[in-house]
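Our next item is chain A:
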Amino acid sequence: MTAPVTDNAVLKLLNVESAYGPIKAIRGVSLQVRRGEIATVLGSNGAGKTTILKTISGIIDPRKGSIEFKGENITAQDPAHIVQQGLMHVPEGREVFPLLSVRDNLVMGAYTRKDRDGVARDIEAVFGYFPILRERAAQDAGLLSGGQQQMLAISRALMANPDLILLDEPSLGLSPKLTKEIFEIVVRINRERGTTILLVEQNANMALNASDYGYVLENGRIVMEDTCAHLREKDDIKEFYLGMKEEGVRADRRWKKKKNWR
Partner candidate 1 sequence: QSQGVSKDEIVLGSIQDLSGPLAGFGKQVRLGMILRVDELNEQGGLNGRKVKLLVEDSGYDPRRAVLAAQKLVNQDKIFAMVGHIGTAQNMATFPVLFPKNVINFFPVTAAREMYEPFHKLKYSFAATYYDQMRLAVPKMVKEKNAQKVCAMYQDDEFGLEVLRGAEEGLKSINMQMAEKTSYKRGATDFSSQMQKLASEKCDMVVMGTIIRETIGGIATARRLGFNPTFVGSSAAYTDLIHKLGGPAMNGLYATMTVQHPYLDEASQPIRFWATKYQTKFNEEPTVFSVYGYNAVDSFLRAASKAGNNLTTDSFIKAMDTMVIPSDIFGSAEMTFGPQKRLGNADSRMSQIQDGRWKVVSGYLNK
Partner candidate 2 sequence: MSQPQNPNADVLLSAQNLSVRFGGVLAVNNVSFDVKRGEVFTLIGPNGAGKTTVFNLISRIYTPTSGTIDFAAPGGQSGMLRLTDKAPHEIAKLGIARTFQNIELFEHATVLQNLLIGRHTHRRTGLWSEIFFTGKTRAAEIEAREKVEQVIELLDLQHHRESMVAGLPYGVRKVVELARALCTEPQLLLLDEPSSGLNVEETDDMAFWITDIKDELGITVLMVEHDMGLVSKVSDRVLAMSMGAELATGTPAEVQRDPGVIEAYLGSVDDVSSLRRENHPKSHTGASA
């Protein structure tokens, strides 16, 4: 069964501006994610991708602009409230509960849910995706390896059975095999449950293949947006994000680097 992509936007950002103290991290970002689609934000280091996601989930209060989720204005709301509306965020840097067992971490993922049976079923489901978590179910999450924690962080978000998942670099620290698997799972969840996904990912190749629509962020501004099919064909994208450079360009860059260096 494949859920169709519909036209109405679940998430809408309008001219959002966020800052850390005097430093503006994003400057007037507008984007929208439609129900059932996978959208992605590409951008180099420090472009402000994480900041956008944090602003959406209420961890940062924007200076300006508004954020709408499922038709409700959630600008600067309490993060817990936003999650209760059905929005889940897989943060950069895992952020597991280090002194709780793996199982309790998963239970916390389902905090907003009332259906015990559904939760039990979903725990089995994520154990199916990542068998290592079942093995370590009673271990403190803080003792897992980096990649295992990443699996836990993703699983924990799935436990909430949300309408929209914000994924911040899900493949961070995962083995090539698992990276692929993770994306397969993400796509599967999108297709089967109709969960909408907003994805931030350094592995642009994966991201552009798995997503439907993409935004390119530079210095806190959106500079390009299009369907991923189109983006994949653009030369800039190919060069800067997919690493398909001609040898000449590459050597040139190498030389520039080298020149600075005695």
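We take it that a residue touches a chain if its C-beta (ideal position, glycine included) is under 8 Å from a C-beta of that chain, and two chains touch if they have at least 3 such contacts; residues count from 1.
On how the list was made: all candidates are chains of the complex that A comes from, given by their letters.
Every value quoted in this text rests on a predicted model; they were computed, and no experiment measured them.
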Task: Candidate number, among 1 or 2, whose chain touches chain A in this complex - done: 2
TODO: Flag every residue of chain A that touches candidate 2 in the complex, lowest number first.
DONE: 2, 5, 7, 9, 12-14, 20, 23, 29-32, 34, 37, 44-46, 50, 92-94, 132, 143-148, 150-151, 169, 172-181, 183-184, 187, 191, 202, 204-206, 209-210, 212-213, 215, 222, 225-230, 240-243, 250, 253-254, 257-258, 260-261
